[in-house]
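My questions all concern the structure below.
Missing here is one protein chain; the remaining ones are kept as they sit in the complex.
Naming follows writing order (A and B), and every chain is counted from residue 1.
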Amino acid sequence: MSSPLLEVKNLTISYKIKSKIVDVVKDVNFKLNKGDRLAIVGESGSGKTTLALAILGLLPKNAVVKSGEILFNGINLLKLTSNQWRDIRWRKIAMIFQASMNGLDPVMKIGDQLIELYIYHNKYSSKEDVKEKIVEIIKKVNLSPTVLNLYPHELSGGMKQRIIIASSLLLNPDLLIADEPTTALDVITQSEILSLIKRISEERNITLMFITHDISLASLLCKKVLIMYGGTNMEEGELREVISNPLHPYTKHLISSLLEIENGTLTQSKKDLSTYISFSGCPFNLRCPYSDDICKISYPKPIMVNDNSRIVRCFLYKR
Amino acid sequence: MAFKGYVVQRVLFFTYSFIILLLLNFLIPRFMPGNPVSRFVNPLMSPQAQHQILEQFGLTKPIYIQFILYVKNIFTGNFGISFLYYPTPVIDLIEQRLPWTLFLTGTATILSALIGIVLGLIAAWKENSKLDNMLVFISMMLRSIPTFWLGLVLLILFGVTLKLFPTSGYFSTSFIIYKSNVIVFIGNVLRHTFLPLITLMAYLIGGNLLIMRASTLSTLKEDYVTMLKAFGYNNRKILYSHVLKNASLPMLTNIGIQMGYIISGAVLVEAVFSYPGMGLLIYQAVLARDYPTLQGAFFILTLSVLIALLIVDILYGILDPRIRR
Partner (left out) sequence: MEIPKDNRYLKIPIYLLKSVKGGLGFTVILTFSILPFLRSFIVKYNPQTVGVGLPNQPPSYAHLLGTTSLGQDVFSQFISGGLIPIIVGILTGIFTSFLVIIIALPMGYYSDKLSGKFIALLTDIFLVIPTLPLIIILGVYLGPSVFNQVFVLTLISWPFPTRIVSSQVMSLKERGFILSAKACGASDMKIMFEEILPNVTTLIISNTILVIIFAILFQTAISFLGLGDPTQIDWGNMLYYAEQSGAIANGEWWWVIPPGIGIMLLAFSFSLLFLRIEEIMRDY
């Protein structure tokens, strides 16, 4: 079996906020093989965006990586110098941020920004070459080349997001991370953007890491899923199997709420609806209907179950 | 299309301000404590001159006639006759002095803006470093120094004690006699302008640096900066190709607002260095209670500020594409 494209090992990241230290990502483990399409699903505050930022080395100043490794083709991304990053960022790993972000320089034309991007990484290309490539990529995301002469504020959210997607493909990266790329967009644009991402990653065989809070969206795009809660990975496996047979109590809760919404039978949960993440023991223990004494004290480790097709982090399961 | 609307809006602002200025300048001398007539005429003038002024400004007539005459006078450049420099008309004094003040303040504004922008950018990028702390400290000091006092100190230090720079005027009068060439003339002007210029710039650089620093800090928090890092751009490229332009736009607005204060600084600096501009004119007029000159100078200075502000606003509209389109 060839080595994975991306491997995250025991990653723990904390933030320092007003003299308090909070663990935002705790002991996260997973592997991503070339050609995979993995969905990372979790509610807000589960640490998924922090995870994504860490992969590209874009964590804010008040973030500290306490432990762990992020291996990309065997290289530990946490130990790169800024020169080394220049070869990796956007060329090998590209990222689409949340749709609500304004990821484009407001005082520069779209075309100019894309040209600048291309030339920075391809110093000796001719002007015609560059323009050709840019027009080609713009058409690929179903936009008219006239858009290149406009400024970001003249475009709609959906158009801006397509530009960002186009820019992420410009250098043909190996890994594409899409962090909530369609939140804040209307439903129609949402499905257009998602099918765009799916088509392109299939065409170019790009490994995809799709981060979302919406597991049904994930199922449109991805084969595998990683469920995150309270900063750590709770369950991992083939997406269809996880949905039809959730093992972790949190996943069960997630899936059943979805079904209730679909069936129209959503009732108030009997347990306290507080979203407190527990800082001792398993993060989910305060909300978990199966929680036991051990859950309040010990931190569960991920275990492979069901002939190694699933990974679960819960005291309910033994190897 | 939005641009036209923007320009119209700024021109309207200019117009409203001009009207208010017109009114203020009309009302102040007439409604402040004391006899309004004494604000235009003084006993040392010849009887014909006194009579002429009374006629031109309609000081004995009802207020609405005075106002009409006043507006007519403004547009013909008639501000009366100076008391201090009698019998010179005020407008002549202004014509002589205005260019020098514009030169001084214009240069000070542009230079201190450039320096403030570059240093502020660097300070913000290296936030909390030794360099940043030092720059902030220096800026705060510069903002605490009274401009006129700085002028006095520099004058004593460099002008009197060390005799490095001349202590008054904007060029040595001896040069007129010797009819030297333009380059030497410019060199001479620069020598005379140097001390007043840096005195004026001190306070401005402090303020510009702090504001640019704050603007850069908030620009650095914007999403697109993270995006630029993700693109793999190195820090210098991000700073100078992207952050600089975005962070300096608010600075441009700020420079417009500063202009009122810059003129104040110019008055003080010109007074201290005896630099023959509008500021010195106002200073001397105050001491001598030369009301017509005071009123005329105030009006022209304010008008200059309004025009400069209009230019800066339109420039902003051109540079910021969000307004242009």
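The rule is simple: a residue touches a chain if its C-beta (ideal position, glycine included) is under 8 Å from a C-beta of that chain, and two chains touch if they have at least 3 such contacts.
Worth saying up front: this structure is predicted, and the values here are computed from it rather than measured.
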* Structure fact -> Answer key for B:156, B:190 or B:315 versus the chain not shown reads B:156
* Structure fact -> Checked against the full complex, the residue among B:115, B:306 or B:319 that touches the missing chain is B:306
* Structure fact -> Out of B:114, B:184, B:257 or B:311, the sole contact with the unshown chain comes from B:257
* **Touch criterion as defined above, residue of B:63, B:141 or B:184 at the omitted chain** => B:141
* Identify the residues of subunit B touching the omitted chain, counting contacts across the whole complex. => 13, 16-17, 20-21, 24, 28-29, 32-34, 140-141, 143-150, 152-153, 155-156, 160-161, 167, 256-257, 259-261, 263-265, 267-268, 271-272, 282-283, 286-287, 289, 291, 294-295, 297-298, 301-302, 305-306, 309
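Basically, only the chains that are shown with their structure count from here on.
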* Between subunit A and subunit B, what is the gap in Å from one C-alpha centre to the other? -> 54
* Residue ranges of subunit A touching subunit B (in the complex, touch as defined) -> 56, 58, 82, 85-91, 94-95, 97, 101-109, 116-117, 120-121, 151, 153-154, 164, 167
* Can you list the residues on subunit B that touch subunit A in the complex? -> 222-224, 226-235, 237, 241-242, 245-246, 249, 319-322, 325
